[in-house]
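One protein chain is absent from this view; the other protein chains keep their places.
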Amino acid sequence: MKRTVIPMGPQHPVLPEPLVLDLILEDEKVVDAVPTIGYIHRGLEMMVERVEYTEMGFVVERICGICSFMHGMGYCVSLETMMNIEVPERARWLRLIWAEISRIQSHLLWLGLGADAFGFENLFMHCWRMREEVLDIFEKTTGGRIIHSVNRIGGVKRDVSDTELAAILVRLQDLGQAFKATAEVFGSDPSIAHRLGGVGVLSAEGALAAAAVGPMARASGIATDTRLNGANLYDQIEFQPVVENAGDCLARVVVRLREIDQSIDIVRQAIDKMPKGEGQPLEIKPRGNPQGEVFTRLEQPRGEVLYYVKANGTKYLERFRARTPTFANIPAMIQLVKGCDLADVPNIILTIDPCISCTER
Amino acid sequence: MDGIAFLARVEEYHKAGWRLALINATSLMPSDELAQGAFDVVWAFAKETEFEYLRERVMPGEEVPSISASFGASFLYENEIRELFGINVTGIALDLHGQLYKTSQKVPFSPSAIRARLEANAAAGIASASATPPVAGKHA
Partner (left out) sequence: MANPFNLPMVRRSLRNLVSRPATRRYPTEIRPRFAGARGTLEFDVETCNYCMLCARRCPAAAITVNREARTWAIEQLTCIACGVCVDVCAKKSLTMLVTSRAVHTHAEVGPQGQRPGHEEWHSADPAVAAATAATTKAAEGAAG
């Protein structure tokens, strides 16, 4: 049978960032896909040669705009582990709260993009309108909507008062309520069920073989969540990983929908458990230079992110590596794309929640 | 490095249901012991809350076997370390032949390239890391 090669990308309406997939087709079915990335490779890991370790946090949080908070947090946590700095408790709780709000913002962004990918622009606008309220919370508490710059090695820079936290919780819970109507559209609309249901099925074995992480794996029935290892105060939060079993695109949508509610609940638990009161210490300044090697794992909205930091006792790090969840999910994406129709390819690519700027740094 | 023994250990992780988490390379600067520098390569595996890693010291040009037979998802990492560091990884399942990142400077993270950049920075008076780090090649 004759084969055609259709290059998809680097610019494509569904892709938030450039990615090239050379699709090899027989008629309308994709039989193979060859990825090329590198369109947004900025060599940020090379910046450790020129940027001191105290300032590298600002570079790291700019790896990506959607996952920005957790990048900054992961870098600071890695260096705190390496230099044995004990971060004050209120700062750790604030980081957890901000991380969960960042997850809500990221999932709302993705749900909007997912709807836009199959042309449901109205739903896209609804999701992003709600996301604006979350970004307002970030602007009020951290000073920036996307790039927050509150994480420092040894703590956080700003405090959020208890009254303001209570107000934020009320706003988030109202948002969760208002979002239910939008979430129902994802579940009940026949065109969505037709475009996403049964498309791009990833079985549990397939997910394990492809080393999938995050909602990609959880939608295939694997209950994996980096937060379960209890680090960064997650051992004091009661939650279960959100798991769906169907493994298709619709299941991945449902996982992210349910994770928004789960994150709002985690924020409620955190505000409840954190030490109350004004004027608590927020930051412990690092002394000296880091030395050694550290692995840190966090649960970003897209899955497990792994930071590897190596330092040699000078004020410049020797190596910094951020292995982001999209990097781990790309083999799974390529496996899913094989055997599907050409029209389903954009939907499948989008359901891994591709954050190519994170992948390429 | 002993390729056969290494691949056997990797296959054990695969059989026990571990997931490949990371393959990372660090360039070690040329020093008295390492005339051309070397690479410190780490293969990290995760299984739910557990996390383990294998580490090998790789010389420039030394052949590193790909672990694609056990972990198919390794091709992205291995293409990257070959393209950015110049590590000679052989037998990658999906070999992209240097077309993954398409950087303007070939092997930008190799020890010689890093040293050239750091020395150029020092000559131009730009503050940057030292081209002869104090603990060359030693892990804490």
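Going in written order, the chains are labelled A and B, and every chain counts its residues from 1.
The definition used in the following text is that a residue touches a chain if its C-beta (ideal position, glycine included) is under 8 Å from a C-beta of that chain, and two chains touch if they have at least 3 such contacts.
Since the structure is predicted, the reported quantities are computational estimates derived from the model, not experimental observations.
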item: Chain not shown, its touching partners among those shown; value: A
item: Per the touch definition above, residue among A:8, A:23, A:37 or A:59 touching the missing chain; value: A:59
item: Option from A:81, A:149, A:289 or A:314 whose C-beta touches the chain left out; value: A:149
item: Residue of A:136, A:184 or A:205 in touch with the missing chain, whole complex considered; value: A:136
item: Hidden partner interface residues of subunit A, rising order; value: 51, 55, 58-59, 62, 136, 139-141, 143-144, 147, 149, 157-158
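Just so it is clear, only the chains that are shown with their structure count from here on.
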item: CA centroid of subunit A to CA centroid of subunit B, Å; value: 26
item: Residues of subunit A defined as touching subunit B within the complex; value: 34-38, 41, 43, 45-46, 48-50, 208-211, 213, 224, 228-230, 291-293, 295, 297, 304, 306, 308, 310, 312-314, 316, 318-319, 321, 323, 327-328, 330-332, 360
item: Touching residues on subunit B, where the partner in the complex is subunit A; value: 17, 19-22, 24, 26-27, 40, 42, 44, 46, 48-49, 51, 53, 71-73, 75-77, 94, 96, 99-103, 108-109, 114, 117-118, 121, 126-130, 133-135, 138-140
